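With one protein chain held back, the other chains of the complex are shown just where they sit.
Naming follows writing order (A, B and C), and every chain is counted from residue 1.
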Amino acid sequence: MNLPLVGLKEERTKIQIKDTVIGGKEVVLMGGPCAVESETQMREAAKAVKEAGGQVLRGGVFKPRTSPYSFQGLGEEGVNYLAEAAAEHGLLTITEVVDEASLELIMDRIDILQIGSRNMQNFQLLKRIGELRKPVVLKRGLAATIEEWLNAAEYILAGGNSQVILCERGIRTYEPSTRNTLDLSAVSLVKELSHLPIIIDPSHAAGRRDLIPSLAKGAIAAGADGLLIEVHPNPDAAMSDGIQSLTPEQFNQLAEELVSVAKAVGRKLIRSNSFDKQANDLVLLRNKIDRIDREIIELLGERMKTAQEIGKQKRMGQIRDGKREHEIIQALQAWAQKVECPVDLIQAIYPLIFDRSIQLQLEGKEAEKSERVI
Amino acid sequence: MNLPLVGLKEERTKIQIKDTVIGGKEVVLMGGPCAVESETQMREAAKAVKEAGGQVLRGGVFKPRTSPYSFQGLGEEGVNYLAEAAAEHGLLTITEVVDEASLELIMDRIDILQIGSRNMQNFQLLKRIGELRKPVVLKRGLAATIEEWLNAAEYILAGGNSQVILCERGIRTYEPSTRNTLDLSAVSLVKELSHLPIIIDPSHAAGRRDLIPSLAKGAIAAGADGLLIEVHPNPDAAMSDGIQSLTPEQFNQLAEELVSVAKAVGRKLIRSNSFDKQANDLVLLRNKIDRIDREIIELLGERMKTAQEIGKQKRMGQIRDGKREHEIIQALQAWAQKVECPVDLIQAIYPLIFDRSIQLQLEGKEAEKSERVI
Amino acid sequence: MNLPLVGLKEERTKIQIKDTVIGGKEVVLMGGPCAVESETQMREAAKAVKEAGGQVLRGGVFKPRTSPYSFQGLGEEGVNYLAEAAAEHGLLTITEVVDEASLELIMDRIDILQIGSRNMQNFQLLKRIGELRKPVVLKRGLAATIEEWLNAAEYILAGGNSQVILCERGIRTYEPSTRNTLDLSAVSLVKELSHLPIIIDPSHAAGRRDLIPSLAKGAIAAGADGLLIEVHPNPDAAMSDGIQSLTPEQFNQLAEELVSVAKAVGRKLIRSNSFDKQANDLVLLRNKIDRIDREIIELLGERMKTAQEIGKQKRMGQIRDGKREHEIIQALQAWAQKVECPVDLIQAIYPLIFDRSIQLQLEGKEAEKSERVI
Partner (left out) sequence: MNLPLVGLKEERTKIQIKDTVIGGKEVVLMGGPCAVESETQMREAAKAVKEAGGQVLRGGVFKPRTSPYSFQGLGEEGVNYLAEAAAEHGLLTITEVVDEASLELIMDRIDILQIGSRNMQNFQLLKRIGELRKPVVLKRGLAATIEEWLNAAEYILAGGNSQVILCERGIRTYEPSTRNTLDLSAVSLVKELSHLPIIIDPSHAAGRRDLIPSLAKGAIAAGADGLLIEVHPNPDAAMSDGIQSLTPEQFNQLAEELVSVAKAVGRKLIRSNSFDKQANDLVLLRNKIDRIDREIIELLGERMKTAQEIGKQKRMGQIRDGKREHEIIQALQAWAQKVECPVDLIQAIYPLIFDRSIQLQLEGKEAEKSERVI
């Protein structure tokens, strides 16, 4: 592959748009309906995305449709709905661009351009987008190889626009249960072959809403930098793709579940945005604390068991090691500072944890001795 | 689909083989070489699988090979190596069965039978396996639909053998970068359509070792019940599939990474098996404690921030709520018991955590007041 | 590809079974129902195949079915129906073999074994068939590559059985309009890579009867050595694959159309078998003579025009060349003998044809002269 610009570099590309960084530690959530249909619809969609902790509002205004008789999008009117709803909730925006005319309409009003699957090898459009200095999500073609996809990105970078985010959205296979087959290996392959960020669109991959949570979690665990998910305030009434759109509640639930998945692979999915909602905030926040507490305690349990294992391998005299304890506390305090945990709290509770660990180790030794005696 | 036996039931099937349960909360790890080659190779493979915390040792002794001139497997000799190596490390065994003769050889010596992709619609073999009362991993065919795969399982259940574990191993698509394309949606689809457990074989899906960690994590996050991974003590010298085999170190590293992914989706991957290794245990265990501590502190930081958010919404007089604190501690102690964390430790440290939280809330209120004053 | 036995040799393999040769100049027609259902059905099917000029009667008695609850075939009873119906009309027989038990039942009663798509990589079965000395049609797997398919054949030849006929039956693709996608390039590829004959099964490729004539003609024009087509006396009542079965009339019509296609590519499709039917024979035979006469006259017209073209390039003195005429007639008489045309007829009519040609050439020269004069 001849990819002088797209090919792997020492540093991975991070694309910053206002406060949001795509390709960094944080996993980015983009949501919204397939097509912009009305002002109300977009307001509700924006609210749903914001509440779930999403950063980007999606919504198509120029729809490439298989049939000329299908709804083709609201055009300029749609741009207004999309931009205004997003502004109201402090969200970024993304919409698909299909040609020069559509580009002119959205260029100054939308934060991220999208090149759809059907245009992945519309090289004239790629060249035009390459002239801009604007983030663009480049969806993989319906049956494009990884190599063709990266070459399509190379067209954009060759023009001077380096803000490309790749988006895997399922490829065409023989399997009839799903609209497409999500090619999960694309995540790892793109990371090996290129420095560009990659996000996943599980909605178009599955083509059915029930599979999206599973695919979304899989995508984040596999290392994706974000998700582009179809969310509609009323999927049953959607003008397109309703069958694969999540409800706001489902999207919110999924976002919650993704928090721990992201963390499990050293990433972060921030849901703090959701704190601007007054109503049931207290309930949500308390639930969150409950969840955190349970996780802390699970970890403490695991810590104790591990300490016991260590104890088994120590001779009796080695059990307490004041110097190591001191060093550990210092290291943990540094870590606390880094992750914005009050340092004095660490100083207060860790000695208690150590004490309990040692106690367990000693109990273990006694038990061992008895066993040997018997 | 007409799947009276395989179709979704109220209760999901859990298959217990000695101490291992497939389809339960625990995620099962199966590893080993593509083909059994020698006694030494299997001993090293078994050691690697055991150390990583795996429960099942794999190794083909009857190899269905594309060319008649490729290595066709060691047959009975291979069964010996596989069974003995597994016994030595307390592992279960799995190997592929291809016909009546191979079945007779392994029937009493191997714990789990495997039906390979090429035989997924060898209906005579399916019927024969249906007569047994023995666990069987049924791999999805090279280009089988989900429906055909479940129907193949129905053949086995129709015979009376209900211990079927489905295994997705990638489907054939046009993409040349990978040997096959892992169909991640199979996990969720199978869970919706059937009560049978499903595991993932990322090795055959990717056909290259570099992608396996990403796919394996994705699979567990998506809800798979286990993984079947090719591990070879010396992949470069492997007689087949070396290119897609992990080294023991890579497998061990992956297992470690999977622990938190499994936990993130409410599952468990037990690595306790690995504690029988004396040598560098202390280093490993201390690293583990360090990791746990860092996670605890991150959570504490998040807890404090959340508490501050709550504080913002309270009136001054509401900050401290002794009754709620008491209730929380009681609930947490119950939880601690459940997850085997010393209960007294909770009693010791949580009041300290509460104190620090309240202090932060109060500081917040003061800051607010000053702002208002100014 | 390592195909020491299957790989291209100087001489192409011709498989002779009684009077029928597969892989020679003649294109072989195999027809019959998907599944043997009853004595009457097979008698009617055999009659239909015979009348159309087919040489081989097909009919499955051991049916590999996706669901265990679908009709699995009549077994031994079906073998009787198939063998007896074929014997009655002097047809050869072909049926699918799926394991040792089915092999034993059909071995001595059926002329050609078939290995179905689902068993293409059932290597144990391939090895078993390799031990026989019996013709076998090896169908390409659902999603097998050409290389895998030829390797499967190599398994059979490696066992000592060299009478393998490859059968392309469509591969699995994303296209939903057809059951499979006929891979026409397989014909040419197989001919380049191997000395084995290849036939086409358009019925399974299309999965719908309306496309079969077009695919069958395409296959023969592309160079296939024969066709395997589903024909059922009453497709609507068929127990399997009725939707893709031709009626006897459609099969007969297709056979008629194939005659000229085969001839166009230097092959032969013999319909002489059909002359045992008394009823409307005279009408059919006279229609045939009419068709032949029209073709002869078209050719004569073309010959005259071509002769005129030649005339334009000759000088006046060269027009008649007695020696060449004599040589031509001698060559044509040799040809006549070869294709069983009465030699004296050639001697009688060709001088008349030459005379008329020369007359036309001369007229052309006169016209030319006048043009030049004017």
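Convention: contacts are C-beta pairs under 8 Å (C-beta built on N, C-alpha and C of every residue); 3 or more make two chains touch, one makes a residue touch a chain.
Everything numeric here is computed off the predicted structure, so don't read it as measured data.
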Absent-chain contact - pick from C:8, C:87, C:107 or C:296: C:296
Touching residue (missing chain; options C:61, C:143 or C:255): C:143
Full-complex contact with the absent chain, from A:141, A:213 or A:248: A:141
Contacts of subunit C with the absent chain, listed as residue ranges: 143, 145-147, 171, 173-178, 181-185, 187-189, 191-192, 205-206, 210-211, 213-215, 217-223, 257, 260-261, 263-265, 272, 275, 278, 281-282, 285-286, 288-290, 292-307, 309-310, 313, 328, 331-332, 335-336, 339-342, 344-346, 348-349, 352-353, 356, 360
Residue numbers in subunit B that touch the chain omitted from display: 143, 172-174, 176
Where the unshown chain meets subunit A, residue by residue: 2, 64-69, 98-101, 118-119, 121-124, 127, 141-144, 147-148, 151, 154-155, 158, 172
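The rule we apply is simple: only the chains that are shown with their structure count from here on.
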Any chain that touches subunit C and subunit A: B
Farthest chain relative to subunit A (centres taken as mean CA coordinates): C
Cα-centroid distance, subunit A relative to subunit C, in whole angstrom: 58
Computed distance of Cα centres, subunit B from subunit A, in Å: 22
Shared-contact residues (touching 2 or more other chains) in subunit B: 143, 147
